[in-house]
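Dropping the structure in here first, questions after.
The complex appears here without one of its protein chains, the remainder shown in place.
== subunit A ==
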């Protein structure tokens, strides 16, 4: 049985239950139960109509659960009521669920967890393992999130940008566990991009595909990080790159530029270079300028300084860096790199060691320590 296919039915099944009058929190629990049941029953006895099966089982679970509840009267009205398919389409249902799970009243971590469960169909245990927290903690986070959005009207569209931010977080903070969160983020973004007419949804999907394409080349066999310039480009996933580029082209043609499209354009320029030396840095700088006009995120200007260093030489890069706040994350690491390019290994080694002390994650700390070590040992031995 294809579990991803099964999970892809989650949002439309949940949407139908909600439209039949089930409240969101109870409907969501019922759909989870139905998914678990499907995993158990389908291998031996696959249904002819998987979606219909899920709807029936989830609806019965919902009725059972409400029957055990105190508000008996209202429920029995629901039971008697013949469920109407309703005017809304499955696409609308899916879209509304994305909006609900990314509702601005939720904290980012709650929105991420709720999206993975209610839209992605993952179990609480899978989500907990992926984010390295106890299952009870994740269960609480999800049920609190459901309570927070319980009063939100389901029939109103939300802001696509909030949904995109949640999906970006899922992709970018993919940790570990048995679920590939990056792949899951791509699946959910693809589903969203198909349901909504929005060039930034396409832009985010393209960005994810272009970065995901480099995944195999990004880590050495010993687990250490391999920087972009040193990656074996033969190991990049060309199908994923081609897919990303095509989606990006179509989005850009619509002339409604946004942050994700601009970031994807930069990733596409990297993907386009047969070797690191052939990278079109001048065009990358232009895209960073474009990006800086769209957002005041200082990280963009930091990355721009790196690109300027490649396009116009390390001195120009250091000049661009000097205009930025030195307390920015990775500022020291960028300074180290530019000083090394400028032929000053002693300063670079000192800055790499300092950057390692400030590094936000282990892989980056190890990488920066190695850079310092490489320069120190080359000078001493």
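Basically, a contact is a pair of C-beta atoms (placed from the backbone, for glycine too) under 8 Å apart; a residue touches a chain by one contact, two chains touch by 3 or more; residues count from 1.
We take it that contacts and distances are computed from a predicted model.
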{"item": "Omitted chain (choose from \"FAS1-like dehydratase domain-containing protein\", \"Zinc transport system ATP-binding protein\", \"YCII-related domain-containing protein\" or \"ABC transporter permease\") - UniProt protein name", "value": "\"YCII-related domain-containing protein\""}
{"item": "Sole contact to the chain not displayed, among A:49, A:222 or A:255", "value": "A:222"}
{"item": "Residue touching the undisplayed chain, where the options are A:37, A:92, A:342 or A:366", "value": "A:366"}
{"item": "Residues of subunit A in contact with the chain not shown", "value": "222-224, 349, 352-353, 356-360, 362, 366, 369-370, 372-374, 376-377, 380"}
